[in-house]
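Only one protein chain is missing from this complex, and each of the others stays in its spot.
Entry: chain A
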Amino acid sequence: MGDPALSRRGFLAASAAAGLGMTALTGCGGDSDGGSSDGTTTVEWWNISTTEPAKSVWAALAKKFEAANPKIKIKIVQLENDAYKSKMTALTASGKLPDIFHTWGGGVLKQQVDAGLVEDLTDRTKPWADGLLKVTKEPYILDDKVYGIPFDMGMIGFWYNKKLFQQAGVSEPPTTWGGFLEAVSKLKSKNITPIALAGKEKWPGMYYWAYLAMRTAGIDALQKASEDKDFTGAGFVEAGRHLKELVDLQPFQKGFLNAAYSTPTGQAAAVGNGKAAMELMGQWAPSVEADSGKGLGNDLGFFPFPSVEGGKGAITEVFGGGGGHALRRGAPQAAVEFLKFFASEATELELVKKTSILPVLPDAEKAMTDPNLKLVQAQLKAATGFQLYLDQAYAPAVGQEVNDSVAALIAGSKSPEQVAQSITQTAKEEQ
């Protein structure tokens, strides 16, 4: 299931609005050490699987592991997504992380690695981690060292309503940006809302700009721009221009600027209820569409983000991310054993069957049943490049500025050049 990425974006952050100074002062709340008094080791496992069915499936897996390893006790700590993030911020500040903890890799993991808090797993996991799909491991590899092991994977792409596409006379999903804009115009001329977008939450809009930048400037440019703190390159401005072309067609649903993602009047519901023809979203989209709306069933299709004519990127390069686990520095060997157990075929098969994740182990694919998820998995396997979610890959301030500036572009108050400049400025201020 895609809930790591889904609930990660949960919007109920308001409850965290305590005094600002408190962030620092609460940083002292540590946790006890996994000491061994009678030869058993207690391993703390922090994860964000607070929703069913994943919650009980994961708890059962921990029990299974304990049964196989009587000397090891697993203590599960489950936190809701936003709560987990703020707790981890505090723990990172205090200098002590849980034995095993959830991670998305990228910039946040790098921050923790730079603080010297994360175990280098390169050698300790090599024998078995080699069998995992390469693309799924990339977010956790920093400076050629492995700091995390994935358990699921995902990517962003277009989820579309086959029936509405047919009505508009679009027989094949577009593969180029030009073709895509044409399809949007065709849908519009048939009075079908082409695209649903959650403008209030900003991150869904960022996907367009990020993908366009990958297609025009190329995947390496995204990495390089972050390192050089310079997003003013021609490719990024061009990405903004292409997005502007789309926005100028007015393809979004009425009132999209205040639409949320998963509410009954939001982006997912608009697609799930057949009121909009497509959305650019991650592998969790089908379940949210069915949850907040009616769901499209067999009418739902998936196509990758089209390539841009003359751009440096290829249609096979994917944008997305998944969930993984990292260990605190100095975590007991038992924690490594658990990671091995969690990445085993038996575990992955169970996760695929019961929580419908996209597996990181090729052998676990046979358990997949949903044709659309199979399609996504095939895309991922054939991927020639991978870019992690920008708000995870970049420092938080830069990631948020991307979201914010792109939202302004979509709302019509910033030009493509200004978007590039704003992001560059924030990146430079972020030392």
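Simple rule for what comes next: contacts are C-beta pairs under 8 Å (C-beta built on N, C-alpha and C of every residue); 3 or more make two chains touch, one makes a residue touch a chain; residues count from 1.
Simple rule for what comes next: contacts and distances are computed from a predicted model.
Hidden from the displayed complex is a chain whose UniProt protein name, among "VacJ family lipoprotein", "Sugar ABC transporter permease", "Acetyl-CoA acetyltransferase" or "Heme exporter protein C", is "Sugar ABC transporter permease". When the full complex is taken into account, the listed residue touching the unshown chain is A:407, out of A:74, A:407 or A:420.
Note that of A:105, A:148, A:173 or A:199, the residue touching the chain absent from this view is A:199. Within the full complex, the residue among A:57, A:79 or A:93 touching the omitted chain is A:93. Against the chain not shown here, chain A presents residues 11, 13-14, 16-17, 19-25, 86, 89, 92-93, 111, 115, 199-202, 254-260, 263-265, 395-397, 400-401, 407-408, 411, 413, 429-431.
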